[in-house]
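A protein chain is absent from this complex, but the other protein chains hold their places.
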Amino acid sequence: MRLVYFARVREAVGLESEDRELPSDVQTVGDCVAWLAAQADNYASAFADPSRLRYALDQQLVWEETLLEGAGELAIFPPVTGG
Amino acid sequence: MRLVYFARVREAVGLESEDRELPSDVQTVGDCVAWLAAQADNYASAFADPSRLRYALDQQLVWEETLLEGAGELAIFPPVTGG
Amino acid sequence: MKLVRISCEAIDGAAELAPLAALGGGAVASFTGIARNDDDVVAIELEHYPAMTEASLIALMDEAFARWSLLGGVLIHRVGYIAVSEPIVLVGTAASHRAEALEACAFLIDRLKTDAPFWKKEHRADGSAQWVDAKASDGDRANKWK
Partner (left out) sequence: MKLVRISCEAIDGAAELAPLAALGGGAVASFTGIARNDDDVVAIELEHYPAMTEASLIALMDEAFARWSLLGGVLIHRVGYIAVSEPIVLVGTAASHRAEALEACAFLIDRLKTDAPFWKKEHRADGSAQWVDAKASDGDRANKWK
């Protein structure tokens, strides 16, 4: 799975993107975020407040409950502030 | 009283404006229109459908019931269509 | 900044709106009413009530400033003969945030349609001309703001 991060999340994680093998019990977007948060402190702090996280799976806005189902790219970012 | 006419009303009356002495029993805008309509056919036809008339007294939008009360200028015109 | 003008000349929208972007706010909204290319209409003639027109536009602008927190407003209406595809009216508003700018812009054009003394006549290719009838929907939209 390709993981991409933007804005405050990108800065907290310290990466723009990375490729990761996900364990088989990581089924949903929320599972993936929880699994990443357990990997290292920078992830834990980047994902500490889920109310301030938004997700896109293969470039479509999705929710924590959304199944990953073989998608290629998960983006994790703060609520958008364009316009 | 100075009377001014616009658009379809101006064309039906055949005048842009005129000055008239109003009888003392002409108290409201509606009275004035009814009195004018009784003066000649062009007025009667210009004012035949009150639902398609609007009024301004001294350059303020008013209603049929509005008292003339010494105003200097009454404008009679169709509903506006600017913009 | 408030600007109200009755214009016999073509309206230069870009030039008229430019000052609104320079007021330090984050939002500029605009509406341009254009002589529609309908059927065989070749031009629109705009009649108005000179003694009243400017005052009625100033009153609308003042009401918009009273209702919304605005940094600037522009309201320009053309009169005389207007070829199809040319602007008839330009409304512009500037505010710190978009809600104010968007709502005030819609308010100004909706209320101008029912309150300002302008009348349109359509001139057609065959030389005929016809006064435009007011639309009931204009009254409905203007009443929304009451």
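By written order: A, B and C. Residues from 1 in each chain.
The criterion applied here is as follows: a residue touches a chain if its C-beta (ideal position, glycine included) is under 8 Å from a C-beta of that chain, and two chains touch if they have at least 3 such contacts.
Bear in mind the structure is a predicted one, so any value in this text is a computation, not a measurement.
Under the touch definition stated at the start, the shown chains contacted by the missing one in the entire complex are A, C.
Although one chain is hidden here, its contacts on chain A can still be listed: residues 4, 6-8, 10, 56, 59, 61, 73, 75, 77-83.
Interface residues of chain C with the unshown chain, by the touch rule above, are 13-14, 17, 21-22, 24-37, 85, 87, 96, 98-99, 101-102, 105-106, 109-110, 137, 141.
One rule holds for everything that comes next: only the chains that are shown with their structure count from here on.
If you average the Cα atoms of chain B and of chain C, the two centres end up 26 Å apart. In this assembly, the C-alpha centroid of chain A lies 48 Å from the C-alpha centroid of chain C. Averaged Cα coordinates give chain A a centre that lies 71 Å from the centre of chain B. Of all residues in chain A, none touches two or more other chains. Among the residues of chain C, none is found touching two or more other chains.
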